[in-house]
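All protein chains of the complex are present and in place, except for one that has been dropped.
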Amino acid sequence: MELLLFFVILILSLGAGLLLQWWPSRHHPMPTYPQRAPFLGGGLPDTHAWSRFHVRYYPMALLLIAFEMEMMFMYPWAVVYVAQGMKAVMEMGMFLAILSVGILYGWREGVFRWQ
Amino acid sequence: MNPPLAVDIAFILLALFAVYTGWRVFRTDSMVRASFFLLLSFIAVGAIMLLLSAMYLGAAMFFMMGVEMMVMALFMVMFMMNPAGLNPMMMVHQHRLAIGAGIASFVIVAAMALLARFPHRPLPADLQEVESLGNELLGESMLIFESAAVVLLATMIGVVVLSSQRGRYGNAGEGSMPPGLDPGGEPAGMPEKDDEDDGGHHHCH
Amino acid sequence: MAVSWLARLAACAPVPVFPALGMRGEEALYRLALSPEIKLVDSPRHASLLLVAGGVPPSMQQALRRVHDQFPAPFTTLWYRSTPLVELPRAAVTTVDSLDALPGALVESHGSLLRNTVGHSPRLLPDAPPHPWQGLGDDGHGGEGMMGGVPYGRPMAMPPTEDLRDGLALDVLTFRLGPFFPLWPPGLEAEVILQGDIIQQFSVQSSPFPRALAPVFHEAREQSVAIAALERARARHHLQALFHALHLAGLEGLARDALRLADRCPSGDIALLAKWFKTFERRMKRRGFFALHLPERGALRQEQAERLGGFAARAAGIDRDARTEDDGYRRLAFATITQQAGDTRARWRQRLAEIAQAFDLAARAQRDDMRTAQTDAVETPRGAWRDSRPGGTSPLLEDLLPGLEWGEALASLASLELAALSPWPREERAETQMGGAA
């Protein structure tokens, strides 16, 4: 039941978003090529913008993947935390301490700076 | 239980959607589109999990795949030629092998689904899925859980070592120099002779 | 009737204006930034009006046509002290020569555009792709292979030989930016090569338009002038420069405050001005303006700083100021201020310190009615004006910007003054009037 309503809300808003874009422009002609050129203050590009884009934060992105895996363990842990008491504290403390080492190491090696 | 008919219809629609988007992954020219078609496919599978009352696994699926497909798109665009598919291209290689492997694995999995005898163990109605998962993590599977932390730490360090150009002593390409043992002294722990052009290999750790 | 109802609603919206600044067009920008009914935007895609302010040299008219054609319909044009492009029909052109009438004219144009009483601007350039491609080549993309050809009219980006930072050579994006890029000095045109968001190469193709100074600087070359007037004009100049940097940093409110202060500079009460400026400076620091500029970004080398002169040299630790040679200033116990780092942050610290110093000097000079004693060297905000006016120095960007991230590069650019000094002073009219209003 809840999921049905969630789904209905998603579809309604998605449809509204698309309709709102499509309806006003349904009779508009295709813009001319000069209009469609990228805006560069009067200048022109040599090439398409799509390219092998040099992402400058790729080590951070990889670090995140590892860290996020670990976060997924934390949600179930949070639910039983109070019931399990000290045991949960110890276990998660150890777990997080190990992973903090990873972040500290990454920071030390300049992972969060632009490569 | 919920009205079974609606759940069945939703399941079939989502399954078809997952298969369709999975197929589109290999039919599109753009790496970004391919990544996000795969994401859509995973989302459909996650939604099926929600339908199966695996509330945590389903939501976690959205979460994980959202981040992971984003990172995958970044790297696909970085390293693939013609990443946006401006020119027509073929996403798949070795067609015959791929088709054969696909059919074979489909048949095996389908046979398992149809022929295997699944135990009939209806779950108690008041099963708290997330809690039982948490208790498992803090109970029998604790060792696995903690060793996962160590494995992830190893992953993190590996990632940093392999990908980070900037070491703590400066750029790796410049040939890093650890500080001396005494002020102004010889760099500590260096080999006798430093090979100047090591071709961008990292020795910053 | 729904459309006319919508149009009437939209006609009252704040007027989205894209300013294309020509020579001596800044005054229009500063005036419009303080007009609440106008919304200045940075992309023609967001505007209903193209405002061309100031003269556009013939070599840049093609670029202007390109900007003009990038507006989505409906839009129209307005020309402030500028000659409209000849091919534009009369109906799509409004010309205005008075600064006071400008905001009103823009509001009027926007309103009549939406009420359909003024013509939409037509397209000027032919509707053709940059390169013919359809149906050519082996895949119909105008060439051969996976990376070849000109799909959709343009070639694909190709990898360079190396990368400045991490040696990972991926594709570079080569494009020419300007001369109407609103986030750097008007007239500057450059070929930029980006790898990721790092600038790999930057070559200036045309220098920014010469910058006109307040007439008092020109007078000072001919006769003795009041030091107070000179210093007020200096503070005003730096405050106006600050507007661009604050806009770039996303601090729109403070950017307007800088302009308001600048407008009060020529005739406002000097003690009050100094007090307001102190508050303004404090607020700027608190809101993280300096935190935005990482240390060592955009740092000038010694000889570059010397070539630039003025505040940029002093920010790099070169203790040189033509004011020290003037007896009038000496009697005011003028002492130069310097910074050491020479980077973007140091330049802004220097400029802020010089504004505060200018207010202080003006206050003391005004009390005793001090005047300058010499005319053969005047310290302008752009640098010392001795035998010749400070010239354009934009080629040093080719050295300075590579290796910087895009935002850092633009922030560094905003902290510098690279345009040559115009031989003619700025017209005083606007200034006295604003002074009168304040």
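Here the chain labels run A, B and C in written order, and each chain numbers its own residues starting at 1.
Heads up, the rule we're going with is that a contact is a pair of C-beta atoms (placed from the backbone, for glycine too) under 8 Å apart; a residue touches a chain by one contact, two chains touch by 3 or more.
Criterion: contacts and distances are computed from a predicted model.
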One chain is missing here; what is its name in UniProt, given the choices "Sarcosine oxidase subunit delta", "NADH-quinone oxidoreductase subunit H", "Probable glycine dehydrogenase (decarboxylating) subunit 1" or "ABC transporter ATP-binding protein"? "NADH-quinone oxidoreductase subunit H"
I'd like to know which visible chains would be in contact with the absent chain if the whole complex were considered. A, B, C
Residue among C:Ala63, C:Leu88 or C:Leu173 touching the omitted chain: C:Leu173
One chain isn't shown here. Among B:Leu39, B:Leu137 or B:Met156, which residue touches it? B:Leu39
In the full complex, chain B touches the hidden chain through residues 30, 32-33, 36, 39, 50, 55-56, 58-60, 62-63, 66-67, 69-71, 73-74, 84, 86, 128-130
Missing-chain contacts on chain C, rising order, are 3, 6-7, 9-10, 12-14, 16, 36-37, 41-43, 45-46, 48, 72-74, 114, 129, 151-154, 173, 175, 181-183, 194, 196-197, 247-253, 256-257, 260, 287-289, 291-292, 294, 405-408, 410-411
Interface with the undisplayed chain - residues on chain A: 1-3, 5-6, 8-18, 20-25, 28, 30-31, 33, 35-41, 45, 48-50, 53, 55-57, 60-61, 64, 67-68, 71, 74-75, 78-83, 85-86, 89, 96, 100, 103, 106-107, 112-114
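Definition applied: only the chains that are shown with their structure count from here on.
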Between chain B and chain C, centroid-to-centroid distance (C-alpha), Å: 46
Where chain A and chain B are represented by their mean Cα positions, the distance between them in whole Å: 14
Can you give the whole-Å distance between the Cα centres of chain A and chain C? 35
Of all residues in chain B, the ones touching two or more other chains: 78, 81, 86, 165-166
Which residues does chain A have that touch at least 2 chains other than itself? 48, 50-55, 115
Footprint of chain B on chain A - complex, ascending: 1, 3-4, 48, 50-55, 58-59, 61-70, 72-73, 75-81, 83-84, 87-88, 91, 94-95, 98-99, 101-103, 105-106, 108-111, 113, 115
Using the touch rule from the top, collect the residues of chain A that touch chain C in their complex. 28, 31-35, 37-56, 114-115
Quick check: in the complex, which residue numbers of chain B touch chain C? 78, 81-82, 86-89, 165-166, 171, 173, 200
